[in-house]
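For reference, the structure I am asking about is given below.
The complex appears here minus one protein chain, its other protein chains still in place.
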Amino acid sequence: MSPAESLKYFNPELIMTGFLLLIIVVSLWKNYKGRRLALSLIAFAGLFFTSFALIQSAGENILIFHNLYACDPFSRFFKMIFLLCGGFIVLIVFQAREIKEKHLGEFYGILLSLILGMFLLVSSSNLLMIYLSLEFVSITSYVLTGFNRNDRRSSEAALKYVIYGGVVSGIMLFGMSYFYGLFGTLEIPAIKKGLIAALSTPYEASRPGSVQAMRLTVLAASIFVFAGFGYKMAAVPFHMWCPDVYEGAPTPFTAFLSIAPKIAGLAAFCRFLLTGFFENISNFLPVTEIPWGAILGILAAATMTLGNLSAISQNNVKRLLAYSGVAHCGYILMGLSALSGEGLFAFYFYSVVYLFMNLGAFVIVIIIREKTGQENIEAYKGLGVREPFIAVSFAVFLFSLIGIPPLAGFIGKFYLFAAVIHKAQAWYYLLAIIGILNSVISLYYYARIIKAMFIEKAVDEQPLQIFSFQKLVTFVLLIPIFIFGIYWQPLAKVATFLF
Amino acid sequence: MSVGLSHFLTIGAVVFSLGLFCVITRRNAIGVLMGVELILNSANINFLAFSHFSSGTIDGHLFALFCIVLAALECAVALAIVLAVFRNFDKVIDMEQLTTLHK
Partner (left out) sequence: MEHAAFQQFVYLFWIPFFPLLGAVYNGLLGSALQRRLGEKWIHAPAIVFPMLSFIITIAGFVKLTGLDPHSRALYCNAWSWLHIGNLNVDIAFWMDPLGAVMAFVVTFVGTLIHIYSIGYMRNDPGYWRFFSYMNLFMFSMLILVLGDNFLMMFIGWEGVGLCSYLLIGFWYKDEKNAVAGMKAFIVNRVGDFGFIIGVFLLFWGLGFSLETFDSSSLATVTSEETHLNSSLVIREIEESLQIESVHEAFTGKKIFGFSLVTLICVCLFVGAMGKSAQIPLYVWLPDAMAGPTPVSALIHAATMVTAGVYMVARLHFLFALSPFAMTWVALFGAVTALYAATIGFFQYDIKKVLAYSTISQLGYMFIGVGVGAFSTGIFHLMTHAFFKGCLFLSAGSIIIGCHHQQDMRKMGGLKTYMPVTRWAYLMACFAIAGFPFFSGFFSKDEILWQAFNSKDMMLPGGGKIIWLLGIVGALCTSFYMFRSYFMTFTGEYSENPHHVPKESPKQMTCVLVILGFLSIFSGFVGMPHLWHVHNLFETWMEPVFESSSSLIASEGYTHTLEWMLMGISVAVAIIGAWVAGWLYKNRENPLPGKLLASKKQIIRIPYNLIYNKYYVDEIYQHTIVWLIMNLRLALDWFDRKIIDQLVDFAGTAGRWLGRFAGYTDEKGVDGAVNATSDMVIFSGLKLVTIQTGKLRNYLGVVLAGAIILVIANYLFF
């Protein structure tokens, strides 16, 4: 439909843009008391009203702006996740001194535009739109990574990120150009139609050998495009920016980065894959013979294994959580590789659970870094005695990340494994076994932190003065971990049949 | 001989490889950025070629325009970051020496 008519479906994004601009304007005033609070409130209000508008738009399922943009339950679900993530980050940044007050307005402005970019990414149904929103997300991420201008590590991480991201999105663009060339249009469903037409017999008969060439081209182009998505979601072999960027970036942004863009990348890839390569959503008949299940399965196995094995020797908690994020992306890819309704459901479910677990873990990392200035595991020694509430919450988040019942992480992992095992084929069983072995390996490095907290003695026995607001945020994040471990029906209901 | 689609695609592929080579082998950060630009522009070449020769629509031309803008944006941000690195690392932008984050 035309742009003018589409605008009324574009409300959430418009509201977000409005608040984004408002923050930039408000941040022009400097040096008044309560500036931090005012800016945070505006940012939070922006997210809140956007979520309100999002909930108002429930039930729509249409393509707007000349089929560039999709407003459907799938995108709404993920937009809600991003808003939740953003909201919690705003709450944390409010009291995190890593982001100084004079730059706070810019931080919020760029953060909101990052969230806006993710909105666009998850709703894009056109190659151009995907590329533009992916770049939108990436570039804002580069800026936020290098936000601590006087910190070496921040600048170095930003440089590596920008170059890596530039190259990989260039590769993706190259792949997209071949898609355009093969099918003549930028719309994703056209890929499906084009592949069906190309593989049907009359075409084959008229130009022998061309189907072979076409298959190779489509394969190469798909892998190149996957490079772009894979880089965002940190899948092997496109994950190498992850540890450096997570370690160098300001910690509140690392927290955000570890969750929202990763899920956005996965969601966008999901949409790309399912609209472009699968004839039928309800039973996943692939249009071509590109073995997406095998590709995703092998990548999932590699990602999980590499993430978990690399995390074993880490001492820096941010880096450890970066590798653990890579591993979790592997688990989700494992669920997606099942290419079934159950796999998709497991992905949606795990996104929410992962949001809370990872946010919780990072909140505590931020708190400890604030109070002790350190990011190593040594900083966590004896935390069980100094700050029992924080230590216990961290232990709960880590246990949930490992996947121990009765916490939410276990339920999420269970659904992922169930989706794979229900395929009942030999390779999928192997994948599930690799997944389970990886969960076992991950226990080691998470437990190292827990061991440091509870069994080792602290260097300094004084309790850290932690703001009660930060403790409140931690507590609020703990609640879903416990509840979803026992009573997850509501989430399951929301997450079914989103696509 | 008439210059057809395949020639443009070959040029695109060659520029892509050159860009990759540039990114991987150069030590100067600005040089690396030049390589990134090459990669992006190679895709542009492809788009324009396809749009002209195969498809009746002008989607490719539009995509190329958007890409140019995006490349410029990315360049701006990247250069700002290189500047920050320059300042923080004592006026060095040698990729070999930017290894404080590793392992």
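Things worth noting here:
Note that the chains are named A and B in the order they appear, and that numbering of residues resets to 1 at the start of each chain.
Methods note: a residue touches a chain if its C-beta (ideal position, glycine included) is under 8 Å from a C-beta of that chain, and two chains touch if they have at least 3 such contacts.
Since this is a predicted model, take the numbers as computed values, not measurements.
Contact with the omitted chain, checked across A:A220, A:I436, A:I455 or A:I479, is made by A:A220. Touch with the chain that is not drawn comes from one residue among A:L47, A:L120, A:I163 or A:M214, which is A:I163. Interface note for the absent chain: among A:S310, A:S351 or A:S439, the touching residue is A:S310.
Residue-wise, the contact with the chain that is not shown comes from A:I441, picked out of A:V26, A:I441, A:V476 or A:V494. In the full complex, chain A touches the omitted chain through residues 159-160, 163-164, 167-168, 171, 216, 219-220, 223-224, 227, 231, 236-238, 240-241, 243-244, 289-291, 294-295, 306, 308-314, 418, 441, 444, 487, 489. Summarising the interface, chain B meets the missing chain with residues 20, 23-25, 32, 95-96, 98-103.
In the analysis below, only the chains that are shown with their structure count from here on.
Note on chain placement: the centre of chain A and the centre of chain B lie 26 Å apart, centres being C-alpha means. Only residues 9, 12, 16, 19-20, 23, 29, 32-33, 35-36, 39-40, 42-43, 46-47, 49-51, 54-57, 59-60, 62-63, 66-67, 70, 73-74, 77-78, 80-82, 84-85, 87-89, 98, 100-103 of chain B touch chain A when the two sit together in their complex.
Touching chain B in their complex are the following residues of chain A: 127-128, 131-132, 135, 139, 142-143, 146, 149-153, 155-160, 162-163, 166-167, 170-171, 173-174, 176-178, 180-181, 184-186, 243-244, 247-248, 313.
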